[in-house]
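The structure under discussion is supplied below as structure tokens; questions concerning it will follow.
The other protein chains are all here in position, but one chain of the complex has been omitted.
Going in written order, the chains are labelled A, B and C, and every chain counts its residues from 1.
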Amino acid sequence: MAGSSIGTIFRITTWGESHGKGIGVVIDGCPAGLPLTEEQIQPYLDRRKPGQSRFTTKRAESDTVEILSGTFDGRTTGTPISLLVRNADQHSKDYSNIADKYRPGHADFGFDSKYGFRDYRGGGRSSGRETIGRVAAGAVAASVLKELGITVQAYTRSIGPVSIETFDASVIPENKLYMPDTAAAEKASAWLEKCMKEQNSSGGMIECVIKGMPTGAGDPVFDKLDANLAKAMMSVGSVKGVEIGDGFAVVSSVGSDNNDAFRIAENGHIEKASNHAGGILGGISDGSDIVIRCAVKPTPSIAQPQQTVTCSGQPATIEIKGRHDPVIVPRAVVVIEAMAAITVLDSLLTGMGSRMESVKKIWLDQ
Amino acid sequence: MAGSSIGTIFRITTWGESHGKGIGVVIDGCPAGLPLTEEQIQPYLDRRKPGQSRFTTKRAESDTVEILSGTFDGRTTGTPISLLVRNADQHSKDYSNIADKYRPGHADFGFDSKYGFRDYRGGGRSSGRETIGRVAAGAVAASVLKELGITVQAYTRSIGPVSIETFDASVIPENKLYMPDTAAAEKASAWLEKCMKEQNSSGGMIECVIKGMPTGAGDPVFDKLDANLAKAMMSVGSVKGVEIGDGFAVVSSVGSDNNDAFRIAENGHIEKASNHAGGILGGISDGSDIVIRCAVKPTPSIAQPQQTVTCSGQPATIEIKGRHDPVIVPRAVVVIEAMAAITVLDSLLTGMGSRMESVKKIWLDQ
Amino acid sequence: MAGSSIGTIFRITTWGESHGKGIGVVIDGCPAGLPLTEEQIQPYLDRRKPGQSRFTTKRAESDTVEILSGTFDGRTTGTPISLLVRNADQHSKDYSNIADKYRPGHADFGFDSKYGFRDYRGGGRSSGRETIGRVAAGAVAASVLKELGITVQAYTRSIGPVSIETFDASVIPENKLYMPDTAAAEKASAWLEKCMKEQNSSGGMIECVIKGMPTGAGDPVFDKLDANLAKAMMSVGSVKGVEIGDGFAVVSSVGSDNNDAFRIAENGHIEKASNHAGGILGGISDGSDIVIRCAVKPTPSIAQPQQTVTCSGQPATIEIKGRHDPVIVPRAVVVIEAMAAITVLDSLLTGMGSRMESVKKIWLDQ
Partner (left out) sequence: MAGSSIGTIFRITTWGESHGKGIGVVIDGCPAGLPLTEEQIQPYLDRRKPGQSRFTTKRAESDTVEILSGTFDGRTTGTPISLLVRNADQHSKDYSNIADKYRPGHADFGFDSKYGFRDYRGGGRSSGRETIGRVAAGAVAASVLKELGITVQAYTRSIGPVSIETFDASVIPENKLYMPDTAAAEKASAWLEKCMKEQNSSGGMIECVIKGMPTGAGDPVFDKLDANLAKAMMSVGSVKGVEIGDGFAVVSSVGSDNNDAFRIAENGHIEKASNHAGGILGGISDGSDIVIRCAVKPTPSIAQPQQTVTCSGQPATIEIKGRHDPVIVPRAVVVIEAMAAITVLDSLLTGMGSRMESVKKIWLDQ
């Protein structure tokens, strides 16, 4: 089924496999008149591309984006924006190991069950490279949000047993783990060295904060803003849990602690005195920061021998050699940020007609 | 925007407010030929209706469902199934308290931000009664799944600090907290008594297990089965976190522990030797049980005085009197079960044409 | 599949069968703050209800609409508006004739092919009563459009060989054929008398004009405004052709005649000097009247003996007795008007964010 699109008015459709000719995305519904060039998109792709540190695969990819359509004179025209990244490093290589066996923790078995066969080269469509289209589209969404005074920032909150203890936004881009705490980043690096030595990998947690969000975005029932964010996040490969605001901590909380009191801010607006809700009440943005956390599983590709079966149903052992990221989290940070940007932008665009007075404001002005 | 529908082929649309004339759902895309009567749906509604125990509101509602369309001679016809539950207990009552003030932890402020005003009677559209349509549709989905050998069961995993320690499915319906552990249910009851005495409320956790799921359902990118489940769960009011399989525990896990080995089952099928993944790999069902957990926040309506503001922006204090459930979890159990059933059924129906051979099987048979 | 909904932001879902408990519609995405009562909707239903003239069936139905949700204090709240019309005249009656045989020109055979069986009572879901939900939703859409200065009016353009020769809007509601030409209406009545005497029925044509439409609504590719109108019109049972503006006359036209010159109107706006395009250029409204015409086939239920087969595949003869409308057109006029209103309103709501400046106008104003 057509499951490669997300969004209602701002709608993206991604395509591409790890070892096909390229990866891309079509962004439909971007408002016209937004200044947009490849220079705004490339930095987002650079944050996820391989080879940034010793904890990422060495695959040689520049991941250079090309805008194929949808802009004119440096601005979006309102028509579909097609973005293309050609795959460079798709050397023919011996895939017989993974062609014949199901890698534990990977999508291989699911693909064969669903489709009858699969492109096994580098994981095919279920490769991490699938996220290139998401990130490129996220860069465009972030550009729109910026014009509305909204910023989206994701960072690594923990890697294995190491969690951040301080928050300094300025250091996030300075350590290759994208942690806002230099000391924690150093401890996490040591932990990852240990994992690598043991031919193992580590899980971690990403946090994403959206600031400057206006009130009134999101819908009250199935398209709650948090529901759409949860889908967007869980759709990123390796994410196994999503929480908003206090998240799972609410389980052992009581109402008097979990409720956020309302008060009048200095600018006269209504605001919440605390933010246990994480910026969303009843599915609708409440003006506080939107706070999302995602649990990311350890890289399933590990060099240790693992029990598995062949595609034809014979017991087998598999050892996944080659250089693999010992942790998914750092390169997924920008993917989470992208999905958050895409989702909140769509909520803003779909919600423009929620009141008769807004509809009149747009259509009676002519 | 049109946010009151969910699903692609099996698509439900709910409507209704707490103190309007009724609550209902239209189920579109249910396969024809399913035996269906009100007797199959009513038990689901009875599980969520008020007045089942001293921990639930006393509002007098029979929540009797009427099938208005879509069946003939006791079977579904393939056309939309419209289900109606009339509201009975919609007494005129003094709502000035909540009409003028924003209740902390409730959707009131969001609704006013989005729509300019709101139906404040009993929470209007953001009332817990909104879930009646979901539960009724879930009962229909569960009937279809049953014919495919698939069962969905949700239960209370924890209430406040009390978690289950044993699992006995037979006791779930026997305690009004829907816990599979009688001893834990007793402890949880004591905890809730304490909360009520302190004019407070408690959070909790619901777990849902889907058994008998075939392999190959779900999509690899945005419509991953876990992504759609996450949306469905987070769209339930008060759910603040969702996890699949090991969920947030993957954060501190390593690959060798988190990966599930494949092996050959006694029946010759391929199966996983463990289930850290929670039954979904790469967004596609892998044949193991699908395991979902949801964090549910404490009931925001508490009798303690809380700081808030009036709709016109004046500081105020609010005390929410009347009998309110001190915990949302028990009545939400069947809602979670319903949303899970709806979501997996839709994944099965949308995925029928994933292979040319399946398409031929249906259309060349005539 | 879920084919009972139409629209993206203003989205309606209809349900109900001819001889089930009732017929209804859920309208999702209606802007909040619109004054709405049953009194605005009922006149639309009255225009399509049976028994208005000797050319319509005598089935005794008041078709009284009840608003079940979505309004508060007489205004829409932005939440789903559920509208219900109970079926009154659903007498048990002998349907063995049509239960066992496929009526020529009817949907019976298609339903059995698709679903394996059908509710044959009065045509079930494919009855003309299915349009009640459309008309009720159209009344709501028309109320929104009215606030934007947009009017939608449909009327009968021809019945059998009789076409209108003059246009007087004031006489449309005065003759039961909804023709804007009293003389033509009289000729058409005589033609219908003849058809009835011959146990036959007649086709006809409906024209619909939308005035006051702003420029810039509709999309340039698949969701062209004319494409969505064509779908909406063709989805009405018995419509076999749709045309916009000059329609099929363009086939033998030349460019210099078919192109509409642009000029400056008295109010300084740009306008077209003629309207061969029917108000839509490149899929986008151009500010001229939108003009749509629909070809409606003759009522398939005729009392003459017709050759057919039984459901079990035996040759048979069928005579469809009872009082049937000898022409579908007059009662379909309001259905066409409703579908047009629903479609243009959705185009206005989905198009609100086409420019960055519009997005800022709504979201930076807070």
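Rule of thumb we're sticking to: a contact is a pair of C-beta atoms (placed from the backbone, for glycine too) under 8 Å apart; a residue touches a chain by one contact, two chains touch by 3 or more.
Please read all numbers here as calculations on a predicted model, not as lab measurements.
J.: With touch as defined up top, name the shown chains that contact the chain not shown.
T.: Those shown chains that the absent chain touches are A, B, C.
J.: Out of C:102, C:120 or C:363, which is the one that touches the chain we can't see?
T.: C:102
J.: Just name the one of C:68, C:98 or C:205 that touches the chain not displayed here.
T.: Looking across C:68, C:98 or C:205, the contact with the absent chain belongs to C:205.
J.: Go through chain A and note every residue touching the omitted chain.
T.: So the residues of chain A touching the missing chain come out as 1-5, 7-11, 13-17, 20-24, 26, 28-29, 32-33, 66-70, 72, 75, 77-82, 84, 114-119, 121, 124-125, 349.
J.: Name, in rising order, the residues on chain C that touch the hidden chain in the full complex.
T.: 1, 3-6, 8, 14, 102, 104-111, 113-116, 125-126, 130, 158, 160-161, 195, 198, 200-205, 215-224, 226-235, 237, 240-256, 258-264, 268, 270, 273, 277-278, 280-287, 295-302, 304, 306-309, 313-315, 350-351, 353-355, 357
J.: Residue by residue, what part of chain B touches the chain that was omitted?
T.: On the chain B side, contact with the omitted chain comes from 8-9, 29, 31-34, 78-79, 144, 147-149, 214-216, 220, 348-350, 352-364, 366.
Here is the rule we go by: only the chains that are shown with their structure count from here on.
J.: Roughly how far is chain A from chain B, centre to centre by C-alpha average, rounded to an integer in Å?
T.: 26
J.: What is the distance in Å between the mean C-alpha positions of chain A and chain C?
T.: For chain A versus chain C, the centre distance works out to 44 Å.
J.: What whole-number Å value describes the gap between the mean CA coordinates of chain B and chain C?
T.: Taking the mean C-alpha position of each chain, the two centres sit 37 Å apart.
J.: Give the residues of chain A that touch two or more other chains, as numbers and ranges in rising order.
T.: Touching at least two other chains: 8, 215-216, 220, 350, 353-355, 357.
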